[in-house]
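First, the structure itself, so that you have it in front of you.
With one protein chain withheld, the remaining protein chains of the complex are depicted in position.
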Amino acid sequence: MNQLQNFTCPIPKSEYDKILLAHGGGGSLSHQLISKMFLPQFDNELLNAQHDSAIFTVGKNKFAFTTDSYVVQPIFFPGGNIGDLAVNGTINDLAVSGAKPLYISAAFIIEEGLPIEDLWKIVLSMKEAAYKAGVQIVTGDTKVVEHGKGDKIFINTSGIGIVEKGINISPKNCKDGDVIILNGSIADHGVAIMSAREGLTFETEIISDTAPLNDLIRSVLSVSKNVHVMRDPTRGGVASTLKEIALSAHVGIEIDEKEIPIKEEVKGACEILGFDPLYIANEGKVVLFVAKEDAEKVLNAMLSNNYGKESRIIGRVTSDHPCTVVMKTLIGSKRVVEMITGEQLPRIC
Amino acid sequence: MCLAVPGKIISIDNSNTELKMAKVNFGGILKDACIQWLDDVKEGDYIIVHAGFALNKLDTEEAEETIRILTEMSNMIEDEDKKGI
Partner (left out) sequence: MKFVDEYRDLKSAKVLTKQIEEVVTRSWSIMEICGGQTHSILKYGIEELLPKQITLLHGPGCPVCVTPLEKIDKAIAIASRKDVIFTSFGDMLRVPGSQNDLLSVKANGSDVRMVYSPLDAVKIAEENPNKKIVFFAVGFETTAPVNAMSVLEAKRRNLKNYSILSSHVLVPPAIEALLSSGDCMIQGFLAAGHVCTVMGYEEYIPLCEKYKTPIVVTGFEPVDILQGILMCIKQLEEGRCEVENQYNRVVTKSGNEQAKKTLSTVFDTIDRKWRGIGNIPKSGYALKEIFKDYDAEKIFEVGHLEQNESTLCIAGEVLKGVKKPIECSAFGKECKPETPLGAPMVSTEGACAAYFHYGKYKNNSVSL
């Protein structure tokens, strides 16, 4: 009771007295909300580690546990829908923590009036996504809210996986000289969503890259014990993810703009819409930090996998400029890459 | 705000004489743009588009000439570097 009586809001009223869309954007406002409100209040070792999944031990086994909610708009978009996004997203959060995903829960908040046909398509997608990834949806919940009180459908998925012995993925393991590998082209998901929203058409349709990455990551972990960090660059894009890692690992990062793969049409869409593709969401991508000596065999393992055919080394870790990400631009100069502020694209996942 | 992007005209729609439109290809994206302010444009022309409106035709010859000169000069510099000048 005393705790509650002494409670003062950690986010000053002079800054914001209402939640803004930007608080859900994955950039600095989201981080502020998490670090100033949620973390200090829920405060515990597992949470404070701020990994994609919480890692804990029960008996002799290490487990990973994660949760994510999906509010993407529109719910059907080129390359997928909110259903497979929800399943793949949680599988990937487990996989980048070094865990083998086992079981997923699925909770639905459905707006009255959603066509049953739409729900059916979403459910079938989720079934297929789970099957492809080798996981089972074992528990769930369904709520319906009145028409106008929820935008068609929101989905929360939580997942649990097992972390095999010897696997320890953490920014603490990052070392000077670590090589950074990305498994393919950036910004596909964000542009696919925007194309659905803005009525953009393409010569070659851009589809979301939503995909389960557990098999790709399994193949990587089977050839190397020196993978230090893995992250899936969703909201906030590759730039925000690298910046987060630089901050938590207290290292410097250097990347080369010309090495970052991007589809021509995606680049074109970003030019027209005025977006920087480095900050656009991805749903089937992973950045890996691996010790220099294992870089080649990890890259080869990725190139042989379905979801890693366009893998590229995009940069390295350096002891220079800790906590800063520096990019060598197309014209040979260097500039700093910062965390995104606000949100470029609301309700992207 | 002054963001304007070059694109290639794929087709023209003159049905509304007050708001002539074209379908434009911006590096693989197909989007409509109003070409009301441009006389004498045809399919295959490059135009520069801002907020949905074509501001002018792109002079591809000028553009290619500039690129050609720059490329020639950069090759010269590379050759000089190789010879250790």
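In order of appearance the chains are A and B, and numbering begins at 1 in each one.
The rule is simple: a residue touches a chain if its C-beta (ideal position, glycine included) is under 8 Å from a C-beta of that chain, and two chains touch if they have at least 3 such contacts.
No experiment lies behind these values; they were computed from the predicted model shown.
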Next on the checklist: Just to confirm, in the complete assembly, which displayed chains does the hidden chain contact?
Outcome noted: A, B
Checklist outcome for this item: The one of A:Val58, A:Ile116 or A:Ile331 in touch with the missing chain is A:Ile331
Checklist outcome for this item: Among listed residues A:Pro74, A:Gly113 or A:Gly274, the absent chain is touched only by A:Gly274
Checklist entry - Which residues does subunit A use to touch the chain missing from this display? => result 15, 18-22, 28-29, 32, 198, 264, 267-268, 271, 273-274, 320-321, 324, 326, 329-338, 341-342
Next on the checklist: Applying the definition given at the start, please give the residues of subunit B touching the unseen chain.
Outcome noted: 1-6, 8, 18-19, 26-27, 34, 36-39, 46, 48, 50-53, 55-56, 58-60, 62-63, 66-67, 70-71, 73-74, 77-78
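FYI, only the chains that are shown with their structure count from here on.
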Item to check | Distance from subunit B to subunit A - Cα centre to Cα centre, in angstrom | outcome: 36
Checklist entry - Can you name the residues of subunit B that touch subunit A in the complex? => result 3, 5, 25-31
Checklist entry - Which residues of subunit A touch subunit B in the complex? => result 200-204, 264-265, 267-269, 271-272, 274
